[in-house]
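One structure below.
The excerpt is restricted to a subset of chains, each kept in its original location.
Which chain is which? They are A and B, in the order written, and residues in each are numbered from 1.
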Amino acid sequence: MQKTFTLKTDNHSDMINITVQLEQWIREENIKEGIIVVSSLHTTAGITVNENADPDVKSDMLMRLDEVYPWNHKEDRHVEGNTAAHLKTSTVGHAQTLIIQAGKLVLGTWQGVYFCEFDGPRQRKFHAIVLPAQHKNR
Amino acid sequence: MQKTFTLKTDNHSDMINITVQLEQWIREENIKEGIIVVSSLHTTAGITVNENADPDVKSDMLMRLDEVYPWNHKEDRHVEGNTAAHLKTSTVGHAQTLIIQAGKLVLGTWQGVYFCEFDGPRQRKFHAIVLPAQHKNR
């Protein structure tokens, strides 16, 4: 089972919680046990798993990433000027693999799955595949 | 097959080699061919694959990560004050996927699998799933 999801981001940098969307799809597909691979289809937007409670974590993370990879850099040669967004994407990862157990994502109390926009706002896409486990769970 | 592992970390930042534990579980489950996804259940601790020989690599890595993402930052808003640990987790990744061949992890000579503590010491958990390959290996 594969599915392409679309979303519209609202800010230049943002982390959008997609956990509920993914879990809903897993329920629809009736997958009890297995993995799901979630992949951004862009080179300036990625996927990460991080804090789902205090929104200040997101804003701190985006602020700090911007410090490590500043938007403007006098030695950048890429004409689009968004090299920083490419670096942030490779840093958090273009994709994440999540585990499914008893029909739900295996996440810690504070973990959520995020689509990371690093050069928005834009219309974006991510793609997911579910691989069910082929055997009884012990 | 899925399993939750627990561990007690001893330091504020640390990389704990979990390769032997994972390979032992793969043996117990008698998996010859497939993949294993290993996921931290926390937002301030991750999983990475890196040097298993010289322990100085670990201490250098932790020291350098602390330089890139300093613990104290005057603009951080997250009240728990551990934004740096969240960033390190998304940088190394909350999870890694490893390949199994002939009953063992496919790792290079110097590669080991590490649980990365970034805000310890604490009681921690990681979760793993094994997906066996469903076909003959050529």
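Simple rule for what comes next: a contact is a pair of C-beta atoms (placed from the backbone, for glycine too) under 8 Å apart; a residue touches a chain by one contact, two chains touch by 3 or more.
Since we're looking at a predicted model, the values are computed, not measured.
Every protein chain here shares one sequence; 2 sit in place, and the complete assembly counts 3 copies in total.
Here is the rule we use: only the chains that are shown with their structure count from here on.
On the side of chain B, the complex with chain A involves touching residues 1-2, 37, 39-43, 68-69, 73, 75-80, 83-84, 86-87, 89-91, 93-95, 97, 125, 127-129, 131-132, 134. Those residues of chain A whose C-beta lies close enough to touch chain B in the complex are 33-35, 48-51, 54, 56-57, 59-61, 63-65, 68, 91-93, 96-99, 101, 106-108, 110-111, 131, 133-135, 137-138.
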